[in-house]
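Omission of a single protein chain aside, the complex is shown with its protein chains in their original locations.
Letters A, B and C mark the chains as written, and numbering starts fresh at 1 in each.
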Amino acid sequence: MGLVVSAIAFLFAVAVAGAAARRLPQASTVVYGGTAATCALIALWAALRLAEGGPDATLVLPVGLPWVQAHLRADALSAVFLIVVNLGGITASLFGWGYERAHHESHGGDQDGHKEGPVLPLYPLFLAGMNMVLIAADAFTFLLSWEFMSLASWLLVLSTHREPDTPKAARLYLLMASFGTACLLLAFGVLATAHGDYSFAAIRAHAPDAGAAALVVVLILLGAGSKAGLVPLHVWLPLAHPAAPSHVSALMSGVMTKVAVYAMIRVLFDLLGEPEWWWGGVTMGFGALTAVMGVLYALMQDDVKRLLAYSTVENIGAIAIALGLALVFKAAHTPVIAALALAAALLHVVNHSLFKSLLFFAAGAMLTATGSRDLNRLGGLIHRMPTTAVLALIGAAAISALPPLNGFVGEWLLFQAILNAPALSEWSLKIEIAVVGAALALATALAGACFVRLYGIAFLGRPRSRAAGEAVEVGRAMRLGMAVPAVLCVVLGVLPTPLIRLFEPALRLLVEAGPFDGRSYQPWFWLAPTSAIGNSYNGLIMLVVIALLSVVLVLGIHRKASDRVRWSIPWGCGFDGPDPAAVTQYTASSFGQPIRRAFGSTVFRARDHVDMPAPGDTRPARLSVTWTDPAWVVVVEPLARAVGWLAEKANRLQFLTIRRYLTLMFLALVVLLVMVAVTQR
Amino acid sequence: MSDLGYDAAHMLGAVVLLMSFALLYQRRLFSLLNVFTMQALALTATAAWQAYSHGEPHLYITALLTLVLKAILIPVALHRIVVKMKIHRTIEPALGIGLTMVAGVSLVTLSILLVLPVTADATALTRENLALSLSVVLLGLLMMISRRNAVSQVVGFMSIENGLILAAVGAAGMPLVVEMSVAFSVMVAFIIFGIFLFHIRERFDTLDMQKIESFRGESD
Amino acid sequence: MTLLLATLYQILQMLLVLALAPLLTGWVRLVKARLVGRRGPSVVQPYRDLLRLLRKEVVLARNASWLFRAVPYMMFTAIWLAAGLVPVFTTQLALAPTADLIALIALLGSARFFLALAGMDTGTSFGGIGSSREMMIAALAEPAMLMIVFSVAILVRSTSLAEIADFMLSGAVGLRISLALALIALVMVAIAENARIPIDNPATHLELTMVHEAMVLEYSGRHLALVEAASMLKMLLYMALIACVFAPWGMATAGSGVAAALGGVVVFVAKLAVGGTLLALFETSIAKMRVFRVGEFLGGALLLSLLGAIFLYVSRGV
Partner (left out) sequence: MSAVAVIVATPLIGAAILALVPGHRLGARLNIGFSAITLLASLALFVVEPSSGALFVVDAFNIYLIALTAFVGLTTSVFSAGYIAHEIAIGKLDERKLRFYHAMYQAFMFTMLLALSANNLGVMWVAVEGATLTTVLMVSLYRTAASIEAAWKYFILCGVGIALALFGTILMYMAAQPVMGPGMAAMTWTELMGHVAKISPAILNLAFVFLLIGYGTKVGLAPLHAWLPDAHAEGPTPISAVLSGLLLNVALYAVLRFKMLLAANGQAIAPGPLMIAMGLASLLLAGLMLYRRRDVKRFFAYSSIEHMGIITFAFGMGGPLANFAGLLHMAMHSLTKSAIFYAVGHAVQVTGTQRIERISGLTVSHPALGWGLLAGVVAIAGLPPFGVFMSEFLLVTSTFARQPLLALPLVVGILVAFGALVLRVQQLCFGAPGTVEGSGAPVASVPVQGTLVPLYAHLALVLVAGVWLPGPLVAWFQTVAALLG
């Protein structure tokens, strides 16, 4: 434990160093190198603790609330998330190192000293904050770290404050973050003992009554949910995540949302004690809504990073579904199934952190190479940036849950858990689970469409702008930063069982069971959870067989078929010129049109406006799309309007005359006197 | 304490209260000042009487101060201000006189209501005296908010002070009365100087919104 | 021993599906032709087409990337493997435990994923049309498929095809509304997935209506051959799936010997023949629908399958 704490302290030191030496060229090397090393250390430590088990590492520091002090504790759950966070930290640092340098070259250093806001000092702080949340073991330390994390990321978002829409995004982000913190504050207010003992141990010791527990569940879903991006509290996420530099976006989207998930698990599974069945029902419902809405949003986007952010919303929805299932089954006293669902949740947490980081890195690489995030200005990058293209393809396939990659394993486990609905007693739940399953399946399929769109438009086809046509592959550091998660995606897809084995202590801690309980023989390369009723999946064999078959196929074909190849210009619907197809090529919005028509027209009131030139007019026809964000209309705008209206009304008080102010005073006095006179009767 | 003493104190206090009502009733500045002078005299009498009946010599100082400042200097000063600054002689009330009267009466009832539960262990004198001074203070405040121009508001302010002193002298053996009344008089003096130096005729109740907005730093 | 046998069966099945797929397509075409009163091509015509395509040269668009050339192999492998997973004549397959229905659906999904990418690779408008429409169809077909799996799996308490087939054979099921619903939904999905009428018409290249054909428009030579073969395989796969879940009779099960297995092969061929005939009948009897009606069609399928899943609870407290 001391090691983790000192590591975090070291992160602060790195931050200070970065602040001090931000002028020097070596600064970024120091910061990112130091951060990566520290993260590696913590991740390793956590992995070892999980592997060897043993008692939880604890530590009490004489800071924080005087009569509580700062309790730090790393149990199995914390260890799991420590691995996730710091893995993300390592890759992000690796990528960020290259990213920063590339951008400094492209900006030719900074003329007025601060072209970009300071990222270097804040980046380690952000990671330190997330790590602190994971090891905090009393409400005060927890919320302090939680809010500190938000603060650091807010400033990181503001590092691009020169760009027009950053301030709005940053503001909304910090507001929603504080709303979440407020909800968590209230929740812990209920949980804490009357005489102000905020330590988790004390909270566990005195369990709240049903009403209080219900209140806490709602508040946690609001508080942690707003951070994780549960619909309709997600409005800030697709604005704030893309605004930051790409490696920070990766951390925010891939990792910080997981910290929010950690908060949910910590409270719902650990602190609140025995769950009731409806907790899971609510969580699941929100999850399903979030999953479907998130991916539908993503399908409407033309901005690569915003699209990715919305897809994060979708994945959070999937995780929430898994958590809800786990809660339901835990409440139904079928721990093994609960363990299965929870394993699915944790696995998906890891997977998403991997491929979402990877994809954000890819977006960053595109941004570096073409200077644009707009899909309609990209295209054909597979020729210009081959490595990035391959890695991004892995990411896209993984997030679309294609076997034998890791995304699919998570989905598979989740569906296995859903198939156990008959084990429950409540009808409403059984039916809800069926519906939720449908929603999840829909979301998965739509995600596939979404990433075909992203990859097909950005990397395939022909360049849609000069910059895209002249893009050059990014540097080695960035490519390495993308390669690491890509490789992990494949490895985890082929061999998920060892990882789940590693997580088993956490599962036992939370639902008193493991997914493989009661299985006599369980080879390490085989995934066959007990509760999955004889169902099993084996990515390894699948990979081998696929490889085998394709070899057979290729050999077979090439022995018979002709190898003659002729290159030519494809038919461009009668348009001539050097590259006819480029004119008629599909754009992002035109690709999205069928799905928009099928779903968007109702949910988003999406409308296509086609501007068709008259015959003989040679200008191209234009397809423009308009749509409205329901969450925005329902949640944000009314609030903003209400506050504005009230502020306007209140503002009159600023412009009264002294006599009127005296009148106010007089009235206040009289009112109080009357109150006293009345109370004395 | 003798009945006479009690009645006399009570009666004098009642006169002060009566004068407060009279103040509310005035429509012309000069008569307002005259009524205020009378209130000050009544207060002086009360203070002197209390000094005598309780045998507290320092209250004589209070009485003297009240006499010199409130009954002589300040009315004169205000009189000259009105003349020099050509403040027109009638008071424009923000609240109709009748309404003000009603409000005043209800304030007095409120103060009596408040004082009733005061238990008997507090002597009857403090009780009456408390009701009286409370009413005087509230009426003074009412005066300040129901009049538009500066001078009458100053008068209202000072009648609040009269209420305070009425309470103070009534409270048996209250120390620091003199010091406080001095400190208070300083403040009153400040106000009067303020009016005099900065030519504040209507600043209490400017109706000119632009002016206020610029004063409040919010103009565009 | 059993493992060895299972492996043998597996290999046999791989080859069998490979061999039968074009035949099925040929059969369907023939029956359709006869139904509309044409003589129609011979049953083995599809084999000839494939061989001819193999011998032709490949014409590639200027900016086709390696992905474009790799995809046919990828998708063919995926679909082939998937077809190999569905028990057709025996439930004793070596690969049965490695992948269940969900994995199978995912395999088909990945095949579609890559084909759609390939459609966009050349950067022509047709590719775009095809891919976007295909993904839209998939977005509804896949969940419908999964819901069918649920209703079956909730009944059988398993998603492994072998166990499903065994269970159905054991006859412990009886008639069920939910199964009927699931069957209807599955047929609808199968039609959509195989680009048959009324969703799509494999015979036309009319750009307003075509989906699958538009995607593969730029393919030629051996690549096209692979794509065609893959789609034939896919059709066979779906028929095999329907047969395996809803009509598993005549399938060899655990313990039954080699003879039973061979018997199973024969029965399977018969099933295919029937299935093909039914499909042809259906296709000749109705008209193609507009592309944007497809959403409603598949949405219907999804709802049906969901109903099926819910009905299970109602009909018997499973």
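The definition used in the following text is that contacts are C-beta pairs under 8 Å (C-beta built on N, C-alpha and C of every residue); 3 or more make two chains touch, one makes a residue touch a chain.
Note that the structure is a prediction, hence the values are computed from the model and not measured.
Among the chains included here, which ones are touched by the excluded chain in the whole complex?
A, B
Considering the complete complex, identify which of A:Gly2, A:Pro62 or A:Gly616 is in touch with the unshown chain.
A:Pro62
Please pick, from B:Gly13, B:Pro75, B:Gly104 or B:Gly163, the residue that touches the omitted chain in the full complex.
Answer from the full complex: B:Gly163 touches the omitted chain.
Among A:Leu59, A:Val190, A:Val390 or A:Leu553, which residue is in touch with the absent chain?
Of these options, the touching residue for the absent chain is A:Val190.
Which residue from A:Ala20, A:Ala207, A:Met612 or A:Ala668 sits in contact with the chain not drawn here?
Only one of A:Ala20, A:Ala207, A:Met612 or A:Ala668 touches the chain omitted from view, namely A:Ala668.
Which of these, B:Val16, B:Ala47, B:Ala63 or B:Leu130, touches the one chain of the complex that we don't see?
B:Leu130
Using the document's contact rule, name the residues of chain B that touch the chain not shown here.
These residues touch the chain not displayed: 114-115, 117-119, 121-123, 126, 130, 133-134, 137, 141, 144, 157, 160-161, 163-164, 167-168, 171-176, 179-180, 183-184, 186-187, 190-191, 194, 198, 200, 203-204, 214-218, 220.
If the missing chain were put back, which residues of chain A would it touch?
Considering the whole complex, chain A reaches the absent chain at 62-67, 112-114, 117, 139-140, 143-145, 147-148, 151, 158, 161-162, 167, 170-171, 174-175, 178-179, 182, 185-186, 188-190, 192, 194-196, 198, 215, 643-644, 646-651, 653-654, 656, 658, 661-662, 664-665, 667-669, 672-673, 675-676, 679-680.
Quick note on the criterion: only the chains that are shown with their structure count from here on.
Taking each chain's centre as the mean position of its Cα atoms, how many Å separate chain A from chain B?
That gives a centre separation of 69 Å.
What is the distance in Å between the mean C-alpha positions of chain B and chain C?
99
On a C-alpha centroid basis, what's the spacing between chain A and chain C, in Å?
Their C-alpha centroids are separated by 35 Å.
I need the residues of chain C touching at least two other chains; which ones are they?
none
Quick check: in the complex, which residue numbers of chain A touch chain C?
379-380, 382-383, 389, 393, 397, 400-403, 408, 411-412, 415-416, 418-419, 421-422, 427, 430-431, 434-435, 437-438, 441-442, 444-446, 448-449, 452-453, 455-457, 460-462, 528, 533-538, 541-542, 545-546, 549-550, 553-554, 557, 560-562, 564-573, 579, 581-582, 584-586, 590-595, 597-598
For the complex, which residues does chain C have touching chain A?
Contact set of chain C toward chain A: 14, 51, 54-63, 65-67, 73-74, 76-78, 80-81, 95, 97-100, 102-103, 106-107, 109-110, 112-113, 116-117, 119-125, 127-129, 131-133, 135-136, 138-143, 146-147, 150, 153-154, 157-160, 163, 218, 221-222, 225-226, 291-292, 295, 302, 305-306, 309-310, 313, 318.
For the complex, give me every residue of chain B touching chain A.
Chain B reaches chain A through residues 94, 107, 110, 113-114, 117, 138, 141-142, 144-145, 148, 153, 203-207, 209, 212-213, 216, 218.
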